[in-house]
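I have placed the structure first, in the form of structure tokens, so that the comments after it can refer back to it.
Shown here: the complex without one of its protein chains, the others still in place.
Entry: subunit A
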Amino acid sequence: MADNKLDIKAFLDKDEQKDLLRLLTAGSVDDGKSTLIGRLLFDSKKLYEDQLDALERDSKRVGNAGEHIDYALLLDGLKAEREQGITIDVAYRYFSTNGRKFIIADTPGHEQYTRNMITGGSTANLAIILVDARTGVITQTRRHTFLVSLLGIKHVVLAVNKMDLVDFSEERFNEIVADYKKFVTPLGIPDVNCIPLSALDGDNVVDKSERTPWYKGISLLDFLETVHIDNDHNFADFRFPVQYVLRPNLDFRGFCGKVASGIVRKGDTVMALPSGKTSKVKSIVTYDGELDYAFPPQSVTLTLEDEIDVSRGEMLVHPDNLPTVDRNFEAMMVWMDEEPMDINKSFFIKQTTNLSRTRIDTIKYKVDVNTMEHLSLENGQLTKETLPLQLNQIARVVLTTAKELFFDPYKKNKSCGSFILIDPITNNTSAVGMIIDRVEMKDMSDTEDVPVLDMTKLGIVPEHYEAVEKAVKELERQGFAVRLIK
């Protein structure tokens, strides 16, 4: 008994040190995705007996896996899905191995649900893309891979499933890999691995299979356990979007937030954006004591040596490493709303903790996710009527925001290059985007500026400037920019 107790303590101590890998699985109903996830959960002993009982019962009743346990029944949680036999939304699954914890975002494969795959993939370190060995790389594979590259996921596993149905043929596997490589290379995903497997029988899922002696790589689970993800964060460019200002008493003013990127140390000189005022980091406060330095994705509270005014939506950075500060930028945008884009509408944009109003300046081109073709007004593939984005469509756009945003290209910095658009009437998240870069004012098609308040012209006397500035600042916080002239 004493030994046993020691074991559990050792287990917990080890468990405490595990890191976390978030992964996305993409594939169609027929690729055996649910079976693969079911097996990962099953073989890592996550399924409890009562869930298994229910599963066996349901498999016999409504299963689609013949003699085998139908894992899909376990994963497809919502009643509507059980009835339709498809996964309609992102579902999150959890399992762990000796070295790592995993969060799986399980997303459906069919076209109308691109938005769910984008949702599931936004936080993923790694994507598993399933193909059926019999059909190989199909339109859907290309679509999923394109979306994965758009989201900046750095690690991709092409899981060539159902190898049992092609007699574990090396030739067939190589053919699929060659096909895939041709397509994936130009997308610039840094780490791509291809693994032959049979999810149903378990070949190369947890253990290496004897039925693929020609395969020199490791099993899927081994790969997931060992893939190096430490460098997936940006540690170079310090960005600290202020989330909440903490003032428990007159002596303490802390700026709460999550380190979006880079590293901050006690004593560092920091600059507040947009004011440009600088100060030094006095302390990095947490409930568990002060830290000497902080890095992403830690949530901390910074205090500064000087009393400078910083509010939510503003940003602390190192003065020698600034983000882009601009109101005009280009982005890849995915339309997530059932309601098509109204190109004349003004939306709310949320980027880091910053909220502003925005309008769509230009739609440069749409991307056909099946062929990667660019469709635009110029090449005649779009008309004025087909230009506005519809659900699941992707386009390169130029946006203009009411106030300046502090951003980096998404490729360099996910946290500071991503945004959502919110419909001001329905409050739906209408679109999501990944910033490419700023756009010069001269390249904007619409150069209409923000409203101007000229205080001298209006006869406002200087003693009221502070009050007006305060009001303008509050408007800005709510997303309405006004240019103030003294």
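Keep in mind that, in the parts below, contacts are C-beta pairs under 8 Å (C-beta built on N, C-alpha and C of every residue); 3 or more make two chains touch, one makes a residue touch a chain; residues count from 1.
Just so it is clear, contacts and distances are computed from a predicted model.
Can you work out the missing subunit's protein name as recorded in UniProt? Choose among "Chemotaxis protein CheC", "Peptide ABC transporter permease", "Sulfate adenylyltransferase subunit 2" or "Arsenical pump-driving ATPase".
Looking only at the record, the undisplayed chain corresponds to "Sulfate adenylyltransferase subunit 2".
Based on the whole complex, identify which of A:Leu220, A:Val398, A:Ile422 or A:Ile435 touches the chain you can't see.
For the chain that is not drawn, the touching residue is A:Ile422.
For the chain left out of this view, which of A:Pro190, A:Pro248 or A:Gly380 touches it?
A:Pro248
Which one, A:Val90, A:Val137 or A:Ala199, makes contact with the chain that was left out?
That would be A:Val90, which touches the missing chain.
From the listed residues A:Arg39, A:Lys162, A:Arg239 or A:Lys350, report the one that touches the chain absent from this view.
A:Lys350
Tell me, which residues in subunit A touch the chain that this view leaves out?
Within subunit A, the residues touching the omitted chain are 4-5, 8-9, 11-12, 15-20, 48-51, 74-75, 77-80, 82, 88-94, 96, 100-101, 103, 115-116, 118-119, 122-123, 230, 233, 235, 243-244, 246-248, 252, 254, 256-258, 263, 285-288, 293, 295, 297-299, 301, 312, 336, 348, 350-353, 414-415, 418-420, 422, 427-429, 432.
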